[in-house]
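Every protein chain except one is present and positioned as in the full complex.
Moving on, here comes chain A:
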């Protein structure tokens, strides 16, 4: 018997396995950078990342009936890592989505040497910068991605605010760096990275301050303890208000809710498109996983205190995202604002608390697949070496590349929430859950926002099919099997979840109970 066990600390290693696998693989990736010859690094890194994520997924599946904490002292759970239905479901979702994202990161056929440079900090357009653009892209992106994904997995299972903070930093820092690595339009990419980093740092500061407030109020950082304190703490309730507000600011920043969304369009546009896809799908899952847990487990008892302000934010997010999306002329910015509006719909699920947890998770999974495929397509439509992101350049794509245009049409109709796509099933189940929780007003705003948002999506479809192509129209690069798989998987999931969503609906239904609620 070693010392820890004598002290009564038990660790559920199987439960921690998904994260351990991803983190070990991330460190392994760093070693690969140091040891494997340059020519073979890409293959090794991609296989390592995909295998690790697949193994993590298998580990999540093996854990699927767990309902407890990973660490416990003499049989009493301590909440730093919580293995419960929502946590495991979201870990699994993250694993699958990030496998797809990694494949997109590995795409090398559309642009020679990949979309990434090796060093983010080199002065843009300097001689050194031009030199590194001619070289093959960096393969450090894979371990960086793994660190971020590991952080996300930790974020959705963190049971106390402190662990959550560590996870937040863990997922954020690699992303700041990844945003700055775009090979084309270096300056915008660097601007995106800096903007994301500065605002992210602010958000983290808010988080820590809020955590201190909540600790002052509850005497613990454990979420269940904070919930209990919401009922019986003798401390001034002001601490609770300030704490909730600060924590919410930090998490809503990551989730891109209005008015904390300002970074989203710029960062989504500036970051390399595969990284944007990773952020739009996986970071969204992680952020909302965290929000669901904090509000359901930690703050359910004080729901009365935060309900109004969160409702206001949700309304602003749904309408703001939709209205600004209407005026966009750049497909990446359009998708960014659409992602903001979708954050608003997801906030309905957070506000509706317990009744909507499963449906919110379903929405996250469905949206993740669709949006990853959408960004993958964006990375395929190119003017020479650069992505043709200006919408006018997409005019008449249906004539020249009908296959791509069909894919985009399906994705746009799914985002607009038409029946027979995952967009409809996700919205239907989320709105139904919200109505069950008596959130009629939010649902009506959500529906109005969906109607507004349908216009920009439709604008894209009009451009594709009904407009004549320009003589120098962009080409659609034939993807390698990598990006091809991404698009195919995204579209297949979009259609399957629209037509036969039964199995996933049952799954989220079973997995919708948090520990300690």
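The criterion applied here is as follows: contacts are C-beta pairs under 8 Å (C-beta built on N, C-alpha and C of every residue); 3 or more make two chains touch, one makes a residue touch a chain; residues count from 1.
Keep this in mind: contacts and distances are computed from a predicted model.
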* Structure fact -> The chain missing from this complex carries, among "NADH-quinone oxidoreductase subunit M", "RNA polymerase sigma factor", "Phosphoribosylformylglycinamidine synthase subunit PurL" or "Phosphocarrier protein HPr", the UniProt name "NADH-quinone oxidoreductase subunit M"
* Write down which of A:87, A:151 or A:501 is the residue touching the left-out chain. => A:501
* Pick from A:450, A:477, A:494 or A:512: which residue touches the chain that isn't shown? -> A:450
* **Touching residues on chain A - with respect to the absent chain** => 413, 416-420, 424, 428-429, 431-432, 435-436, 440, 443-444, 447-448, 450-451, 454-455, 458-459, 462, 465-466, 500-502, 505-506, 509
